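This is the structure I want to talk about, given as structure tokens.
For this depiction, one protein chain was excluded, whereas all remaining protein chains were kept in their positions.
Coming up: chain A.
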């Protein structure tokens, strides 16, 4: 498959596909970060994570429409507003779900899977009833379109760089919150030993609720970013949920750094292979490689223990 290309061609292809993979990487990272918090830290299998993401995408779409109709001068910057609204909407829904559903199931992780699957069905149908079954797309402001000509052969899309920068920013914020703030210490204390954390005066219920809300809120931001690479439909979230779980598991469930590394390697492998093979085969090979690696190294890339 490499036969027809010269070395410099290959280099350019790799670079271009690499940058094309950046948006995919960013969406993976944002979705997987949320999931790594919820699944890796809290042990809840949230199958509705994709639907929280799609909620963020719909919020972005609504914001873009609203801004276009009421305040066109704001349009170049609407994306930042949309992202904040997406975070708030998904986070609030997440906290509601935690209160109504998840908090009863912390001792039964496999059952959270079934219950959140039910939730995802309900949310999908709700989106279909409210927004219609047709997929909707978001119009990008002008400064985000076009691309930056790095060399003769290499072009980098601007929205890709934007989403990339955003992802880095959010990753830093999440790391700060979880590993340096006192609230993050409480989260990790609750995860490691719920009873003891409660005994030393941490309000575990509140910590759980806000942690779940944070994870879902980041999924909402992922949905905002997602509007740049694809159109939003009621079932679009389901397409990404398995990939995202694999990203988290492959990276090592408890390690946020592993999550980012695995999101990078998976998205880059997939987008590079996509150039040489059909899209479906690229995906099959990527997923098979991950599953094969996980069979040899079940703890993932960067985690210490998942053995039961």
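As a convention for this text, contacts are C-beta pairs under 8 Å (C-beta built on N, C-alpha and C of every residue); 3 or more make two chains touch, one makes a residue touch a chain; residues count from 1.
Going forward, contacts and distances are computed from a predicted model.
Selecting from "Cation:proton antiporter", "Amino acid/amide ABC transporter membrane protein 2 (HAAT family)", "ABC-type thiamine transport system, periplasmic component" or "NADH-quinone oxidoreductase subunit H", the unshown chain of this assembly corresponds to "Amino acid/amide ABC transporter membrane protein 2 (HAAT family)" (UniProt protein name). Within the set A:5, A:75, A:99 or A:117, the residue that contacts the chain not displayed is A:117. Annotation for chain A: contacts to the undisplayed chain at residues 39, 43, 45, 47, 101, 104-105, 108-111, 113-115, 117-122, 124-126, 129, 238, 242, 245-246, 249, 278, 280-281, 283-284, 287-288, 290-291, 294-295, 298, 306-308.
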